[in-house]
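There's a structure below that I have some questions on.
Not every chain of the complex is shown here; the ones you see sit where they belong.
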């Protein structure tokens, strides 16, 4: 089924003092009506911008005051007040986080080193809207080292690490973001990045499309100077393709979400590990011998199935696409319709990108103690709303874990209320974030430096050579040694010795 | 290398409100001198009795008073005060925990059902000393349902779930245990179980050997009436074999630790999952592409290696036993000496049961960010003491995670201070505990009902037929359907249709 | 590295009387100079047309006479003599082979059934040049059932099953092919298919490009009536892309080689099994514990690595492409340069599509008994020519197995003289051939029925919907049950309920 794409904010390293917290902070938000269509451009705020996040560690929050950052007067040590963060005094804590993250993002550090002579982003004025974490900070400071000026807002109202935002502000970056923004705060922050006297962005780095949307709506003239948009998320990319289709895209855009390296790490490799992690952290269950049905055999489904099979689970797969279905067969999974196994399975995992894959009817037929969770897209795959009926009792047994109890005593274990398990109940390794950040940096460099005419007003995939470059920057982590083509071999294959090495349609 | 055996106390189910807590409570204890030899009977308290535990959930503790339970006057609703727990009023909370555990321990519930007519433990007076958890409570109430009278103390000063102890006391079980006992409390509780007017135990259920040791020391005459000892732990079993060798064992003892079913679940199957869980919860690391060395290829090592290989790690193995070494080769792992790979690996895992497997010299040579942890026995495998030198800086970055920093800035990530990772940083599934508890119950029944002369003053393994029975009671969990021998086949094989099905030396 | 593509002729079922023969028949051909560039259109005969084949079973050959088929006068039972085969009297034997193959090619049989009303190929005049085997016969008779007229030649001088050719001739198909054609015969046969009075082809089905080349060279005017070319092989596709680049392609061509389903089965799934099969059949070696280096981590390399890892080998990988290299890391393989491990490995396997990946220098450094083989493309990957020097002794120890002996007694075990191991020393399952044949049939239908203008004078990939259709026709073999989108879901996803389900760049 459709590929899965998720967003995350994590402290994916062992060098942070923060405790893992399965925060219940999402509750409140869920009470707001969210009848906004998933793929509609017209909504006022992207759904992803209000998703919940686990591990959004903040070890200094408890001592914070309650004043809104917008009402505070703050200056960094150099006297600048062109930022708005929770508390500039937390900068030192944030700096330590950033330094630790730097150690685990060698690719960006290598980019900095190579850029010491040339400054490939000299003159670039980048406005960004992403999660604000230690890893993002490493990206931003790398862009700075490459010559760019940056202004930044958060793409999610919960995901900002206040200390990191403070450290960036202290270092001179105009950052407008804090944890727990209101919707009004959200747009205000974005506007503060864009609407500045004497400064106009010429590059956009977006995650979710909200920043792009805001400029389209409020400052369409800005696009005259903008050289390109780099967009990371499924949702944002979808919006861009719609704009393009409608003939309304007025600058080149780079879809970095679908680059090979990013896709494989975000989906296959990362989910292979996070499905186990998410299930263990929430339920302490044993995988051996369990019967599991995985809905969808895209990259995410492949990762989940491989991991669970390796741990001794018996895995069934459902699919709508006959090609993926045949792959599931060849990989040793029985391909079934959900109804065929729903009464017998111990775990149901959705990875489809689709909606209502697990319906109330399915939930009614599950056996006692069946665990239900979603690894796919957003929170549409399981029809959780259908469980909010009077005859069913909800019992919160642990953070992110609800028991839904039928009149006859049957309990279903629902994880993260049907939202993304990997986002809500596990963490994303820094290595995966490093891949993403490096891809974004290279896409910005490419769009900014591309000769006139190379890119038109369309949506592009990252050039294969760049994709290969991202990969090569991460090989040293594994002490991996690449072989070089000899001249004779390159000629024989009709390839440049430095790549790209594959035709565009190659599937990896 | 030597088989691994561990103890644990967990809330291995998703039906508990408690938060996962990586408690740092162990610190204090570790300051006490613990120069007690691992296998010495002469020590005053078994090492395992003061080990630390993760997930020792107690959701009502915060509101508790500080009075010692020994100084309190408490009665249960039936007027009995023959118990000593933290707070009898917590009984209701504990009862709910027990009820949830019952759902996940079908084997014991099946035993209760079968025992409704006959009472195989009628007349049995069992004194027990184990971790006191919801799972133990299910065991104790099962023993009661089978006809036994029980008195119980805790085998570890930290592991008691106070609510569960209260629920047992409320239900009429004389329980003497609370979380956070002093060493004096520890022995006092045991004594209160044994030293009762008008009641003398005829069966012992021990975990670690402290109870047995106490009776040997204080009330040796009691053994005249005792029909047998059932011992679960490696340490306790070792003590029993020593007694036997010295000709001092005066009743039959059943070593349930080495039953096939228990071994495979405690070691191979459980560790296959908990190595991943423990590493993820502490470090959020990515397994793919990492180089790992696993010291020891016994059941625990086999489980660790299989899991990490399946997750895409590159695994090296060290061994002292050529047979296990050859197995490692055939399973696809390079067999090396630790020195050969110590500079290149990202993770070092010990599973040997040995001491000083990882020395300061090894630690000095590891690369920056190398993770070091122990899945083996106790805390002897990594020479942690050698790291307590002035030139090294310790930095606690997370609960159970220390960075040890060399003068040149190199950091080693030490987990759980070298204690058991699976005990300290992950949980044990209820299913595994169910296997153990069922094995204990059947061993008690066997020893209690054995005709005179079947067992002498020696240490016995659980009869194979009982071992098979434990397994068969757990098959329904997996909807697994056993095939029965026909009469003709049984005759052909020379087997009884009901087992045992294998010779004693069969290796599974 | 480059994807692997191979051709094969097999009796991939258990219903054939033929013995497996590791024929040494290739020897002779190899003596002819073959300095023809691999990708040159100018050569007189494609290299693949003279490759060797294992299992080219022919149980009646021994009794055959030596007369050239071109000199024989033969008629089928209906009086037609428009064919040229070894011996029309073998038709009955061939028919039985075809019937057995029909049982294992349910997809083509399903196509026949669906075509009973409509005849999607009515009016089609197809000239074909492929291996002539039972599986091809099922394809040809399916094309016939769909309304097409066919004329057929062999694309390889060794691969024709004479009995099958006879059965097709008896059934009225003008077939011109026999096992052991000379080069002159080869072109004569092709010419007889094309150069017919009163019949002109309007569709081409080619495998290797020789037929297409012949028409280009001899009958360029024919292209006026030709609606399209369907080409299966890597080589043939390469030729077509070259023609297209040079602006000389005058009809639409369908590259069925790169369809998803075909690629995955030919490369990943098939090689995962045939690497084990080929090594076992030739050397009877044990895989457990062996150190193996696999050069190239494309689909073929991935399949080889996965299989050997699963069997307990320790696998190293070499790569030139950083993306594939990173995949190898994440899948748990050490990425090395060949020189780093060449002294220690037990097996060297090439899967690159490149040339001189294993050089004489590498061979000199291998340890005694090292096995060297090629799963990649053609016979270029191992520099076998460099071993034909006076100081080395060649010893043929078994069919397809040579010992090359160094002066110091060291022996290298060279398989299939560096030609494709999977082609020479194992068989291809009928299921894989069924996928290919179905893909070819659907491509012919598509091109033949496409409305004017859908396809221009260019090379096209099989439309995704057709690719999905091929997959769906093979699902019943596995009793696999596909899920259908509801209307609501299809709308949500923006998809047609019948597919295609993925964007073109999706990587599976």
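Remarks
Which chain is which? They are A, B and C, in the order written, and residues in each are numbered from 1.
Here is the rule we go by: contacts are C-beta pairs under 8 Å (C-beta built on N, C-alpha and C of every residue); 3 or more make two chains touch, one makes a residue touch a chain.
Keep in mind that this is a model prediction, so the values were computed, not measured.
Taken as a whole, the complex in this structure file is built from 4 copies of one protein sequence, with 3 shown in place.
Operating definition for what follows: only the chains that are shown with their structure count from here on.
Leaving out subunit B only, the rest of the assembly stays one piece through touching.
Centroids built from CA atoms put subunit C at 58 Å from subunit B.
With centres taken as mean Cα positions, subunit B sits 40 Å from subunit A.
The multi-chain contact residues of subunit B, meaning those touching 2 or more other chains, are 288-289, 311-312.
Within the complex formed with subunit A, the residues of subunit C that make contact are 1-3, 38-39, 258, 260-261, 263-265, 269, 318-330, 334-338, 340, 353-357, 380, 461, 467-469, 471-472, 474-475, 478, 480-486, 488-489, 492-494, 499, 501-502, 504-508.
Residue ranges on subunit B touching subunit A, taken from their complex, read 10-20, 22, 55, 103-104, 269-270, 272-273, 276-277, 280-291, 306-307, 310-312, 344, 368-369, 371, 396-399, 401, 403, 413, 426-427, 429-432, 477-480. Looking at the complex, you find that subunit B touches subunit C at residues 288-289, 309, 311-314, 329-334.
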